[in-house]
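To keep things clear, I will list the structure first and then write my remarks on it.
Shown here: the complex without one of its protein chains, the others still in place.
Let's look at chain A:
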Amino acid sequence: MTAPGNCTPVFDRAAAEGRSVFIGYLPVGYPSVPGSLDAMRALVSPGDGPGADIVEIGIPYSDPMMDGVTIQRAATRALERGVRVRDVLAATEAVAAAGATPCVMSYWNLIEQYGCDAFARDFANAGGAGVITPDLTPDEADEWTPATDEHGVDRIYLVAPSSTDDRIALTAGAGRGWLYATAVMGVTGARETTSDAGRVLTERIRRISPETRIGIGIGVSDGAQAAEIGAYADAVIVGSALVRTLIEADDAGHPEDLAALRALSLDLARGVRAAR
């Protein structure tokens, strides 16, 4: 199973409340570095109710192999506007100060160039909980494992419907905190309908690794879908739908307008609470 870690208390608390965890993704640096920190605060505290429990802070990358057009567009703009990898530390502090659990999603080269150990150290010092590595599997984690052990950072790996049982066991066993299940084969992106694939994959993981906490990423775009996934998953991950609200505001000439983001965050937080 995936070992308990920094994120475990959030999952325990949600479980005690009979609901699943709401994980919201936003990239640092979009619409600007300060603007992205405001957006993360709004995601956590949207107003008339709770928001995201965990913020998955994306670090924009030039070659985001796993991302669909929405997140790609935000990342490209963030890079054009000058975001740096080190800005993720300010975002981590902001999320922690807002009362949510900060995780980071980063393509591997950015961490490797920062320095494996240095990244784990600085991220932990900023209050970071876990790092999601979409293109690093346990197979290539010779340096990452000791670095994250040393600095107490959760290693959040991905599994997919194509993962064999052996790979699920290997991946779950190598991680810490929780396991990220990409329940559709394909890149990130909001989808109008969610499929049964999430339930099927969750059941497989539970059979192979019963105690592992599972977050499902399946292109959820509203509270009703979040409720549907939250009925069986430990956590519901939402990315593209949130990012889209920022892009729409940016395109409308009001990048500071977070009203749509707040509304969606509230809707999703209600969704994970309406599930069971």
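We take it that contacts are C-beta pairs under 8 Å (C-beta built on N, C-alpha and C of every residue); 3 or more make two chains touch, one makes a residue touch a chain; residues count from 1.
Operating definition for what follows: contacts and distances are computed from a predicted model.
S.K.: The chain that is not shown, which UniProt protein name from "Zn-ribbon domain-containing OB-fold protein", "Acyl-CoA dehydrogenase", "FMN-binding protein" or "Tryptophan synthase beta chain" does it carry?
M.R.: Going by UniProt, the chain not displayed is called "Tryptophan synthase beta chain".
S.K.: Of the listed residues A:Thr8, A:Ser45 or A:Thr76, which contacts the missing chain in the full complex?
M.R.: A:Thr76
S.K.: Of A:Glu112, A:Asp222 or A:Asp267, which residue touches the hidden chain?
M.R.: Here the residue in touch with the unshown chain is A:Glu112.
S.K.: Of the residues listed, A:Pro134, A:Gly177, A:Gly198 or A:Gly223, which one is in contact with the missing chain?
M.R.: The one listed residue touching the chain not shown is A:Pro134.
S.K.: Which candidate, A:Ile57, A:Cys103 or A:Leu158, sits in contact with the chain we can't see?
M.R.: A:Leu158
S.K.: Residue by residue, what part of chain A touches the chain that was omitted?
M.R.: Residues in contact with the chain left out: 61-68, 72, 76, 79, 84-85, 108-110, 112-114, 134-137, 139-140, 157-164, 167, 171, 182, 184-187.
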